[in-house]
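What follows is a set of notes on a single structure, which appears directly below.
Every protein chain but one is kept in place in this view of the complex.
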Amino acid sequence: MKIRPYGDTLNDGLVQVSFTLPIALSAKATQAAKELAKNMGLINPSVVHSEEIGKNFSFYIIYGALNAFVDLEKIKVKELEKSSKSKKEIEEIIKNNFKKDIVVIGASTGTDAHTVGIDAIMNMKGFDGHYGLERYQGIKAINLGSQVSNEDFIKIARKEKADVLLVSQTVTQKDVHLKNLVDLVELLESEELRDKVILIAGGARINHELAKELGYDAGFGPGNFAEDVASFIIDELLNRKED
Amino acid sequence: MKIRPYGDTLNDGLVQVSFTLPIALSAKATQAAKELAKNMGLINPSVVHSEEIGKNFSFYIIYGALNAFVDLEKIKVKELEKSSKSKKEIEEIIKNNFKKDIVVIGASTGTDAHTVGIDAIMNMKGFDGHYGLERYQGIKAINLGSQVSNEDFIKIARKEKADVLLVSQTVTQKDVHLKNLVDLVELLESEELRDKVILIAGGARINHELAKELGYDAGFGPGNFAEDVASFIIDELLNRKED
Amino acid sequence: MNKLNLNNEMITSCRNYAKSIAKDVQAYINKHSTVSVERTVLRLLGIDGVDKFDVPIVNRLVEDVKENGDISLGISIYIASALKATNKSLNDYLEAYFDSRDSLTSYNLISKSEVKKILKPYYEKNLKKITKNREIRSKLINKFGERKTELYVIVATGNIDEDVLQAQAAARAGADIVAVIRSTGQSLLDYVPYGKTTEGFGGTYATQENFKIMRQALDEVGGELNRYIKLVNYASGLCMPEIAAMGALERLDVLLNDSMYGIIFRDINMKRTFIDQYFSRMLNSYSGIIINTGEDNYLTTSDAVLEAHTVTASQFINEAFAFEAHLPEKLMGLGHAFEINPNIENSFLMEIAQAQLSRELFPNAPLKYMPPTKHINGNIFRAYQQNALFNIVTNLTEQKIHLLGMMTEAIHTPFISDRYLAIKNAEMVQQSMKSLADEIVFKEEGFIQKRANKVLKNAHSLLKEIKTEGMFKTLEKGVFAETKRAENAGKGLDGVFEKSTNYINVVSAELEAYFNEN
Partner (left out) sequence: MNKLNLNNEMITSCRNYAKSIAKDVQAYINKHSTVSVERTVLRLLGIDGVDKFDVPIVNRLVEDVKENGDISLGISIYIASALKATNKSLNDYLEAYFDSRDSLTSYNLISKSEVKKILKPYYEKNLKKITKNREIRSKLINKFGERKTELYVIVATGNIDEDVLQAQAAARAGADIVAVIRSTGQSLLDYVPYGKTTEGFGGTYATQENFKIMRQALDEVGGELNRYIKLVNYASGLCMPEIAAMGALERLDVLLNDSMYGIIFRDINMKRTFIDQYFSRMLNSYSGIIINTGEDNYLTTSDAVLEAHTVTASQFINEAFAFEAHLPEKLMGLGHAFEINPNIENSFLMEIAQAQLSRELFPNAPLKYMPPTKHINGNIFRAYQQNALFNIVTNLTEQKIHLLGMMTEAIHTPFISDRYLAIKNAEMVQQSMKSLADEIVFKEEGFIQKRANKVLKNAHSLLKEIKTEGMFKTLEKGVFAETKRAENAGKGLDGVFEKSTNYINVVSAELEAYFNEN
């Protein structure tokens, strides 16, 4: 099925765009904004608002019809098939399949001080009514908090014999998170630990596809809770056992 | 000078886009939104928000860097050089150059019932502190109001020996205004009146370039007042006198 | 509700002036009828459909009498006489009519009482259907409940199928009321288009079939959501009573119904539309349909600070007109609006004053509160904020019918996402400020109280003036929306006629009997 953006009628293609140009407002500048919109594939773009927002800066709001379709059949997403088990089910599976507790270590790494995300997954109280991993029987959850260097993280992982590493990254400005995440993978590899753990990333701008690309086993963005992560962990551990 | 959209750093190219897709929210749908954004020329588009907005409709907000420049040197705008005289100056010029009052007839034509725009230009009290043409000495301003058919408009123009016709169009849905505006030009031509009047269009979505394309002498959008229109009229009448 | 310290004597005096103004006009109305009133009678006899040139049959019949008979007698007598003379059922007669080309005026006219007898089965059937609709509505509302403030959105794609999708999406998102905007210019047509339509400009044609399609779609989604979703359309215009009848038959819940709007913004002749309005409002009352009046529109043309009192005065007059047509307060959706330039100092306080004033003057009316439109520009973020401010005033002054503002008001009729976002905006305000109205008191003799009292005082003076000059003269002077309209100009005057002493209108007779009883 081919689809297009929808304003108020099927296939009208209507989209809204806004941006700033680093020049003062003028008829010419407005025309430049229109040209850019055309360049984006909008037919008949209409500059519905333009405003000077500081010496030599002007802001534009544009509506126009996008002259492009996307073919849904051709879209492949590396989507995590969520098995979405409940806390109870997960605890049951662990009890029946594993002799000792699964050790999960989490941290917000690098200079990132955002802990709310990793806490949401790990802490007792959890998030939005979903209990965190600390409350799961059969899981030993160790939350190292924020600003943990990759080196310290690995040191503790080794000491605690971690089965699973959870990395949270929130600050994405200038793609610092990518660097941090890749560094960890490299460090793990050089210490020959990469294959011994399940490595999972998470954060506001993380998704499964991105995480896979960076060499992680999975990635979780907003809207995921402890049970989603635990489900993945269990499935993956059982899988690896079989191999 | 080549320029690009500006987020917070020169040439970062950052733009904001939003649209709806006529499918339910899913990872695939979000990917489709991203593909469309790429299709618009955005590199690394980031879907910062997605939301189901009704069965089979989902809404997306995207930020990304536009991989395109626009060359300001190459942009040509048919901009009206506003001579921008004051009411007083205009009245003075009329007094010195024309023997009789300039007859200006205005209307909101077709089924368009929006009069605020044409009133802003014509009525005594004007708009935003700018008096309308009715208050100008040397101008006989006749405002026919709204919903005037093109036929009636021309009939009255002929009767009043109009020098200038002002047409206001506000309803632009499905481009009705274009049809209405073009019809008037054709009617005037078939009645051999087109060359005898100055023909001016105005309205929220009218600009000079569009008006010229449609066969008008000038077009005025938001932010224009009676003195801008009167200045153009005077200049044009003096010009035509010289020829 | 008493937050403004209003002068009760002044309010009573306003009501008295308004009553006298309306009675004056009513005296004129009582002596006249219009082609659309007569067409409405036909519709309520069950006549529908169009001829091969797409002219509605009701128009054909009334035109026939106008040309070949004496329309001042009303259409009822002609149709009854024809049935009597041909001894046919209405349907059979109409078939024969179009085959034969015989005029409807070809038959001997029968007596008034015979007219009534012959037509009774026909109009009774339809009035019963209307009564049934009223009952269904009541039942559903009783079952599902009704919110204190109802969120009202419009759909306006021009295509009824697309409208349906969007109306259902809106209901799912939280809308309580959906209005299908009419195509630009329909209100000037002296007939009602027929059948399902998928092409309109800035709106979708109001046809009975489109009403039916949308009613069904809303019932469907309402059932799914366990809510009753109200349906709105527009009656004001040259076919006011016809649309009132169609709306009644298809269980619409709200109709925009205001002569003043037609006169001022559509240049419809005042006599024509006052007569039409009376009959249409009686129908609204009978069918339990809420009317919406258009005072809000004045402020899209005039200055909302200086001319606020014209809204208030007009509300009083519209209330009086509605009472004349037997409309109970609970069906009077009088209009007002949030239209002050937000750049004006304390404009928000003035908006509170105005909204609270309307609330206190008409405590039992389901007021229709309109969002900012005039001072919205293409800056959709700014517009979203203005709508939030508007939503707050609604909440603070406990309005009933809450028309949601769109962030793209200055650009286009709403996209599906605009509407969704508008609903979420209102919901955030409703939720986060739930008890604000109860919590907050205005300072005694403060800015808000002073403003409200001033507007009331100016409305009072204006009503006094109108009472002296009369409604027609007032409209000629351009008091409302600064728009001047002459008594004998404007569209549709040729459809007005004086009633003969023998005039008979079987439907209005029935309705009046009903109102006298109830």
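Every chain is named by a letter (A, B and C) in the order it is written, and numbering of its residues begins at 1.
Keep this in mind: a contact is a pair of C-beta atoms (placed from the backbone, for glycine too) under 8 Å apart; a residue touches a chain by one contact, two chains touch by 3 or more.
Only a predicted model underlies this, so the values are computations on that prediction, with no experimental measurement involved.
K.L.:
The chain left out here touches which displayed chains?
P.N.:
When the entire complex is considered, the left-out chain reaches A, B, C.
K.L.:
Among C:144, C:348 or C:515, choose the residue that contacts the chain missing from this document, as touch is defined above.
P.N.:
Residue touching the absent chain, from the options given: C:348.
K.L.:
Using the touch definition from the top, which of C:84, C:120 or C:424 touches the missing chain?
P.N.:
Checking each option in C:84, C:120 or C:424, the one touching the absent chain turns out to be C:424.
K.L.:
Quick one: say which of A:103, A:142, A:171 or A:193 touches the chain that got left out.
P.N.:
A:171
K.L.:
Take the complete complex as the reference. Which residues in chain C touch the chain that isn't displayed?
P.N.:
For chain C, the residues touching the absent chain are 342-349, 380-382, 384-386, 388-389, 392, 407, 421, 424-425, 428, 431-436, 438-443, 446-448.
K.L.:
If the hidden chain were put back, which residues of chain A would touch it?
P.N.:
Given the touch definition above, chain A has residues 18-20, 53-55, 57, 59, 110-113, 115-116, 119, 145-147, 171-174, 176, 204, 222 touching the missing chain.
K.L.:
Which parts of chain B face the unshown chain closely enough to count as touching?
P.N.:
The missing chain touches chain B at positions 6-10, 14, 16, 46, 48-49, 51, 61, 63.
We take it that only the chains that are shown with their structure count from here on.
K.L.:
Per the centroid of Cα atoms for each chain, what is the distance between chain A and chain C, given in Å?
P.N.:
Whole-Å distance between the two chain centres: 51.
K.L.:
Can you work out the whole-Å distance between the CA centroids of chain B and chain C?
P.N.:
The separation of the two C-alpha centroids amounts to 33 Å.
K.L.:
So how far apart, in whole Å, are chain A and chain B when each is placed at the average of its C-alpha atoms?
P.N.:
Inter-chain centre distance comes to 44 Å.
K.L.:
In chain C, which residues are in touch with two or more of the other chains?
P.N.:
Residues 166, 377, 410, 412-413, 415-416.
K.L.:
Where in chain B do residues touch two or more other chains at once?
P.N.:
Those would be 18-20, 57.
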